[in-house]
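Omission of a single protein chain aside, the complex is shown with its protein chains in their original locations.
The letters A, B and C name the chains in turn, as written, and every chain counts its residues from 1.
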Amino acid sequence: MIYEFVHNGELKTVDLKDNRIATFPDVNKAVEIDCSPDGRFYLHNGDARSEVHAVVSGDTIFVDINSVLYEFTIPSQDGGKGTSGGGDMADPSKVYAPMPGKVVKVIAVEGDEVEAKAQLIIVEAMKMEHICIAKAKGKVTAVNFKEGDQVDTETPLIELELAE
Amino acid sequence: MIYEFVHNGELKTVDLKDNRIATFPDVNKAVEIDCSPDGRFYLHNGDARSEVHAVVSGDTIFVDINSVLYEFTIPSQDGGKGTSGGGDMADPSKVYAPMPGKVVKVIAVEGDEVEAKAQLIIVEAMKMEHICIAKAKGKVTAVNFKEGDQVDTETPLIELELAE
Amino acid sequence: MPELFKKVLVANRGEIAVRVLRACRTLGIKTVSVYSTADRYAVHTLMADECYEIGPPPPLESYLCIDKIIDAAKKAGADAIHPGYGFLAENAAFSQACIDNNLVFIGPSPESIQLMGNKVESRKKMVNAGVPLIPGMKDAGESIEQFRKAADKAGYPVLIKAAAGGGGKGMRVVHKQEELETAVDGAKREAKSAFGDDTVYLEKYITDPRHIEFQVFADSHGNAVHVFERECSIQRRHQKIVEESPSIAVTPELRKKMGEAAVEVVKAANYVNAGTVEFLLDTSGKFYFLEMNTRIQVEHPITEEVAGVDLVAEQLRVASGFPLSKQFKNLSQRGHAIEVRIYAEDAGNNFMPSIGKILLYQEPTGPGVRIDSGVRHNSEVGIDYDPIMAKLICWGEDRDTARARMVKALSEYKILGLRHSIKYLSDIVAHEKFGSGETYTDFIERNFSDWSDGVDENMEMALATAAVANALVKPDHVASGNGDMGSRDYNPWLTIGSWRIGEKIK
Partner (left out) sequence: MPELFKKVLVANRGEIAVRVLRACRTLGIKTVSVYSTADRYAVHTLMADECYEIGPPPPLESYLCIDKIIDAAKKAGADAIHPGYGFLAENAAFSQACIDNNLVFIGPSPESIQLMGNKVESRKKMVNAGVPLIPGMKDAGESIEQFRKAADKAGYPVLIKAAAGGGGKGMRVVHKQEELETAVDGAKREAKSAFGDDTVYLEKYITDPRHIEFQVFADSHGNAVHVFERECSIQRRHQKIVEESPSIAVTPELRKKMGEAAVEVVKAANYVNAGTVEFLLDTSGKFYFLEMNTRIQVEHPITEEVAGVDLVAEQLRVASGFPLSKQFKNLSQRGHAIEVRIYAEDAGNNFMPSIGKILLYQEPTGPGVRIDSGVRHNSEVGIDYDPIMAKLICWGEDRDTARARMVKALSEYKILGLRHSIKYLSDIVAHEKFGSGETYTDFIERNFSDWSDGVDENMEMALATAAVANALVKPDHVASGNGDMGSRDYNPWLTIGSWRIGEKIK
């Protein structure tokens, strides 16, 4: 059974046999995961079994391996979003707020030609400022909010027409 | 909505309105229970809300009120068992083991006339002996196990023909 | 210069196995656990770096199997084995088997275990070392003159006991010499009819005794110390359930005397590693050696909290060959600690063990609260082992603070799915006689013989809660719920564990 997950905008593939042996198309490695009757997951490694943690919530799977956190998203059928938060992070032509907040400064102006990493708009959330930057070179085609606006993570703040 | 629960072999009735206001047929009292979005239960009492705990498992509901434990059973349609453990505790003509274990001593003999509280059979479970007693006066009609037998909680150990 | 073990096998289960594993991890020692098939997914099994199955659930076929445990240790390449308490902890043959297989047994020598396991031999040795025992006859009494002499020597009140005895039969308390002869005759008659044997003997009757034990520690370099006392008078069915340190009955002078006696015991037994010397203390401040436990005790954490040491880590260091560490050379007591044992048992029904699955498990936290547990959410408490689930240890600046923290912590401790002793323990610690320190060994009989959990008082609240829980678990009832509930596509009990009903992964 092939499973696909999105991690940080990248598509990852895993082949799961018998609901416990995972292999990977591009890595020569097998991982065995055991699920106990009390609903916990264990990684097998010879005579060692170490607990790993996972929670499924909607289309997101949160995983903890040795205190390192992973957030996987199950790609939806309609080819949709790359990650669960921050809008469609995989599409560099749209810039989203990282969390709901208030626009404190709009730097970009419609028509601006901007380089990758250019600062476009600043959103304040949880008493901290977050600077939203361009992910790629392009031209600003839309600035959807003004200073003081409340924003969510679903509507793009800025839209770009990418160069090339 | 009327709910019926069995507690220690006794049938209890509660009338629940709007899934939160409970009243009782035989007590002049209303109790308000609130369920929070994070799945916890709270008892309302003026400006106080105190947490109470409950878990539903199969046909048993475990409740903790101020560290006092309650085990309620939802009566099944076919008029069946009174409590979840120890066989049908409500029927005094049958004597069950309180937990799975081994018979260490059989005291009762078929045909014996026994008083209420007479010791009938001793079962060892978890390294401790438990003395099973008669719940009512009667005549022993069946002794279903002998010393050394493994017993569960579903099959009566001793059966009585109740006096009167 | 000795070196710390590289890898240790823990030959136990439950909370004590977890405790030892944690000590190993803190010292950077690799860990190996063993498990019966019942414990395949137990906390202790999975906390170790490696784990080995050693057989079916009955202890005789797994945790008591010396060969299987030694085999696992050799397979894993362990240097040493920690036995915990119970099971093989005080088994001289196991200690010897470790030695024979070039494994270090983390505990005393087989000889020390054997000596202390033989109550007659150990008492003889202690008499010679000048440690006080309960005065009385060494053998059965024949003539009334013998009884009179022994009674005069022990001092009244005295107790006449049947040699074959038990259950109070053939037992008489005698307060004055003139009552002695009648009592001996009566005891003999009663013993004869109860046991078919009229042998009786005499020992001093201890009024309002307290169970006081001293934690001791000795290294292999000749150093031996005591780490103060614990009072463990609160017992049900001869098993301790509430312990505290320091004891309200032990003055600094008495502590010094008893501590010195405890160290005498250690020296007389050539004892190495952690142990406990148990005494009976009477109301006049006289104390009597009972026995020595040659293992780490269940109640060791209260000593750790008061003395600021790690007894299990020290066991590992001392067994590795290190001398007692500097904390043990400059010991002092600070504040007060109480431990309660959380058993899966029905306190309202003669402490019958309760088995089942832990469906809800919520531990208290905060200042002065320590939990040593061997279970967690969804753990199964089975029929095969001692039903201890966890120990709750509360420390406070003084006894009243420790008590208040304990009562508060117990009120925050939630376990659903089986019966347990939390309410009972809370009532003990909150009891005024506990508060005033009247903690004699008959505390439970005296104050809790008619205890009930007060289930009727809050029956309506419980029923209301059950009804709401029941209603919300059934989706059709949720739909007919009030606005507050109906407006959410949300069912609380199904969302615990983060899975929302109605949501489907495509």
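In the analysis below, a contact is a pair of C-beta atoms (placed from the backbone, for glycine too) under 8 Å apart; a residue touches a chain by one contact, two chains touch by 3 or more.
Please read these numbers as outputs of a predicted model, since none were measured by experiment.
Peer 1: Could you list, sorted by label, every displayed chain in contact with the chain left out?
Peer 2: Listed by label, the shown chains it touches are A, B, C.
Peer 1: Out of C:I66, C:A129 or C:L360, which is the one that touches the chain we can't see?
Peer 2: C:L360
Peer 1: Taking the full complex into account, find the residue in A:A48, A:I107 or A:A125 that is in contact with the omitted chain.
Peer 2: A:A125
Peer 1: Among C:L280, C:V369, C:M389 or C:M459, which residue is in touch with the absent chain?
Peer 2: Hidden-chain contact among the options goes to C:V369.
Peer 1: Which residues does subunit B use to touch the chain missing from this display?
Peer 2: 36-40, 42, 46-51, 55-59, 74, 76-77
Peer 1: Would you write out the residues of subunit A that touch the absent chain, in ascending order?
Peer 2: 1, 3, 5, 7, 12, 14, 16, 18-20, 22, 24, 27, 29, 31-33, 35-41, 43, 52-57, 61-70, 72, 74, 98-101, 125-128, 130
Peer 1: Contacts of subunit C with the missing chain: which residues?
Peer 2: Touching the chain left out of view, subunit C contributes residues 18-19, 22-23, 25-28, 301, 304, 308-310, 312-313, 325, 327, 334-335, 357, 359-360, 362-363, 365-373, 376-378, 396-397, 401, 404-405, 408, 417, 470, 473-474, 493-499, 505.
Here is the rule we go by: only the chains that are shown with their structure count from here on.
Peer 1: If you tally the C-beta contacts, which comes out ahead, A-C or B-C?
Peer 2: Between the two chain pairs, B-C has more contacting C-beta pairs.
Peer 1: Just give me the whole-number Å value for how far the CA centre of subunit A lies from that of subunit C.
Peer 2: The computed centroid separation for subunit A versus subunit C comes out at 50 Å.
Peer 1: Between subunit B and subunit C, tell me the centre distance in angstrom, where each centre is the average of that chain's C-alpha atoms.
Peer 2: Centre-to-centre distance between subunit B and subunit C: 30 Å.
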